[in-house]
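Beneath this line is the structure, given in structure tokens, with notes to follow.
All protein chains but one are shown in place.
In this document, chain identifiers A, B and C correspond to the written order of the chains, with residue numbering beginning at 1 in each.
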Amino acid sequence: MTVATPNRPPAAAASERRTTTYREAVREAIRAAMRADERVFLMGEDVGRYGGCYAVSMGLLEEFGEERIRDTPLSESAFVGAGIGAAMVGMRPIVEIMTVNFSLLALDQILNTAATVLHMSGGLFNVPLVIRIATGGGRQLAAQHSHSLEGWYAHIPGIKVLAPGSVEDAGGMLAPALADPDPVLIFENALLYNHDGPAPDPEHPVDIASAVVRRPGSDVSLFTYGGSLHKTLEAAETLEQEGISAEVVDLRVLRPLDSETLLSSVARTHRLVVVDEGWKSGGIAAEVLARVVEHGLYDLDAAPERVCSAEVPLPYAKHMEEAALPSAEKIVAAARKVVGARG
Amino acid sequence: MTVATPNRPPAAAASERRTTTYREAVREAIRAAMRADERVFLMGEDVGRYGGCYAVSMGLLEEFGEERIRDTPLSESAFVGAGIGAAMVGMRPIVEIMTVNFSLLALDQILNTAATVLHMSGGLFNVPLVIRIATGGGRQLAAQHSHSLEGWYAHIPGIKVLAPGSVEDAGGMLAPALADPDPVLIFENALLYNHDGPAPDPEHPVDIASAVVRRPGSDVSLFTYGGSLHKTLEAAETLEQEGISAEVVDLRVLRPLDSETLLSSVARTHRLVVVDEGWKSGGIAAEVLARVVEHGLYDLDAAPERVCSAEVPLPYAKHMEEAALPSAEKIVAAARKVVGARG
Amino acid sequence: MSGLDTLTREHAHELLGDMLRIRRMEEKCAELYQATKIRGFLHLYIGEEAVAVGAMRALRPEDAVVATYREHGHALVRGVPAEKIMAEMYGKQEGCSRGRGGSMHLYDADTRFYGGNAIVGGGIPLAVGMALADKMQGRNRVTACFFGDGAVAEGEFHESMNLAALWHLPVLFCCENNLYGMGTAIERAQSETRLALKAASYRVPAWDVDGMDVLATEETTRRAAEAVRAGGGPHFVEFRTYRFRAHSMFDPELYRSKEEVATWKERDPIELFRERLRDAGLLTDEEDQALEAAAAEEVERAEAFAEAGTWEPVEELERFVYSDPVPAREVAS
Partner (left out) sequence: MSGLDTLTREHAHELLGDMLRIRRMEEKCAELYQATKIRGFLHLYIGEEAVAVGAMRALRPEDAVVATYREHGHALVRGVPAEKIMAEMYGKQEGCSRGRGGSMHLYDADTRFYGGNAIVGGGIPLAVGMALADKMQGRNRVTACFFGDGAVAEGEFHESMNLAALWHLPVLFCCENNLYGMGTAIERAQSETRLALKAASYRVPAWDVDGMDVLATEETTRRAAEAVRAGGGPHFVEFRTYRFRAHSMFDPELYRSKEEVATWKERDPIELFRERLRDAGLLTDEEDQALEAAAAEEVERAEAFAEAGTWEPVEELERFVYSDPVPAREVAS
């Protein structure tokens, strides 16, 4: 069985690298990008004096000053639009939107302009913009601060959508995103900021085109990304003990979706569970199932399952929110089901 | 073979009813609703003096006056939000958004408030609001006036999404939408406004819960809605001549999706093509395929196909726009492919 | 400062008492947050009590209130029972939002309290719509909408001011200017910091008032509300106030100096008013203690009620995504 990996020289074994947190990794990546290229600047609500709502940019104001670590008023549409305009004339802005729910205020600029202007202008003007957005639930922030819309954003042509689930990707995806000539949205699951893991390896920038197999397995494929990656790996451990070998694939890039890696995993395991913190109907998990049935129907030995968030505005009460979100238990149950199903 | 139909007394046969246009049907439905209930009013850009961007509300200002046929400034977020507020305290607003691309400016109000407040308030405050939105391409209006985001909106819990494809539904869906205690979005494909067909039958309001079989068939199921319905029926005719019996199912209600009718059609035909004017990745067609593979995998005798719009901002040039949109030819080709595929 | 001349003893005690009720309840909330009984984001109103207390007295039961995520005080003095507020923060189903909203999403039908809106500026269009409904149905009611200085930068503020003024709607815009939006000082968020000038650009009459003086906030809001009620269209009141605590429980407060905070605390609305009442002979030690005791007792009751509360069954998770077959309760129209 071969493990699909991004085709690039293997990074230094994780073990050899120092560990850091997801938050630190993002901060270091911003710092490195700003030191390397004076066209790069960070703009958003409270990224400066406050240090960032999730403390990601803490300390950067002191190093780079308020021109390049730019606090904005509460004007999502205008400062995202300003990021687009600045990118069109040669800057490399990193715009931070504090929480994915607030990004809806800027969606007109993102879809009608950022994603559109290159094609609509016949190729004249590209938009080398990076937008970082905190996403995800599990912090009891209730229905206006907790959603996972990254899979929904992946519907939009003209943008790329990244969802780093590991510390390495959190730090390693920023440089290639800034090098990309087109708009790239990076969704950081806020629950991950305190996670630690091997730091990104500057020698081997993460590729932002492919999904990656996080754990090889032979009985069932578990596809996931972002905030659900660790729950899924945990589920795979449990399944291991039950004698079920689960392959965990981290989508990482939600647009464009790396169908090849996904289909080849299903071709090996013949069974599939997709785990996604977004709402089920019309989410990224639906697109994954659609591609599998279109291109890999005969590889499937059982009906696939989706483990997504309940289709509700996320409630505040802890037990209710937990009931609404994917969990290792739910993933294990779904995997058992597809493995048990008739082959 | 039984034809799934909404379980209600059969409407008077279409033949017995006068014909009217899609535009007229919507206008008459608004008129009837406003006569029947003084809490109903229409609000949006140029719905009054101008007569509506697509002439839908032409003449209503004269009958109902400017309080109830309310022209608004260009303030999508505020007038949609105002519709929500008015609905929360007893009115029954019909808010018109001129074109789906502009609705993005109001998406914060739609998702973070309209779709959320009932659940978030523990059931205290519902939002009996109807939002009408013109959608769709095919008019050479280019990349900021032509998209089909209705399937994308169907991702949002807390709202209902209707997409009338027939004159009967265009007129017949408004009354039940207004009677619904929760937010209902009605997407009217602007290319259909001039279509004519049998007028709605007041005696038999359209149900807004189920899909409907528009044309029974046995060899392949063609699922579609809205602006693609007629192209799909046309394709079915062509297929008929080739000896392929196609069943055309009109989704009509994109949220909640009527899985039962869809699955039972696939269980009869064992082959499926989904036609949707939205972008393919992550659109409503993906959700349909996902449900079929989850619940009807063993009913499928061939890999299903999606006929959607190319994943591009719609271009102005006629030939380019046509190349980007679904067409009867493309539907026929896809149907041939799935019927020809190994069983 | 507004004068005491016409102030009755009873009225004075109610104002002081209400400020104390908010202060004590929120001090308890902070405590319960440390004890992890309350989770999520918690935004305290401490220091700003004179705004809600004065403003709410100018409103009538039939009026509507739309507030932000920093709304404990507004809910409490508007009449939402402390028990239901505290239970909500615990996430118990006896809470005013069934435990689904938490601190940022308090709702109550009896007092026409429409949240608890956590999208900055997001509640403003709602208020416009409620006022529009009242106008269309010929009801003489005021919709009071509270929002912060930070919200003034959002497009929805601008669009809503214009709509309300254009349509001459009975909206009372209550801008709580505490000089910061999270960590961003108003000078760094607004090119024109005299917010009343914004209102003028929509032809909306504007007032500003010392938000630390409860008599001033009450008097100004009453005049503005009466002007609205009398058919004067929307009015705008800027309350100049200050947040004594961090923005939320996660805020290291790097953006303002201890000195600045200390200076403002010298204008603590509760202490200021207390002193004035004493000097004017309108408050004895016994009366003061009685008010403190009542506030403490209410907080205790609320905490006990929340502790005794129950968890909503998870089977109810999907309930109210859509209305129950019998439509969910609506406020009488």
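Quick notes
Here is the rule we go by: a residue touches a chain if its C-beta (ideal position, glycine included) is under 8 Å from a C-beta of that chain, and two chains touch if they have at least 3 such contacts.
Predicted model only: the values in this text are computed from it and were never measured.
Residue C:E154 is the one among C:E88, C:E154 or C:E298 that touches the chain missing from this view. Only one of B:H145, B:R214, B:H230 or B:R268 touches the absent chain when the whole complex is considered: B:H145. Touching the omitted chain from chain B are residues 45-46, 49-51, 53, 71, 73-78, 101-102, 105, 139-145, 310-313, 315-320, 323-324.
Of the residues in chain C, those that touch the hidden partner chain are 153-159, 161-162, 165-166, 188-192, 197-198, 200-204.
Where chain A meets the missing chain, the touching residues are 39, 41, 67-68, 72-73, 75, 77-91, 93, 108-109, 112-113, 117-126, 128, 157-158, 160, 181-182.
What we mean here is this: only the chains that are shown with their structure count from here on.
The greater number of contacting C-beta pairs, out of the two interfaces A-C and B-C, is seen for B-C. Distance between Cα centroids is largest for the pairing of chain B with C.
Per-chain Cα centroids separate chain A from chain B by 31 Å. A straight line joining the Cα centres of chain A and chain C is 37 Å long. As a whole-number value, the distance joining the C-alpha centres of chain B and chain C reads 41 Å. The set of chain C residues touching two or more other chains comprises 97, 99-101, 105, 117, 119, 122, 155, 321. Shared contact sites, meaning residues of chain A that touch two or more other chains, fall at 77, 101-102, 105, 142-144, 311-313, 315.
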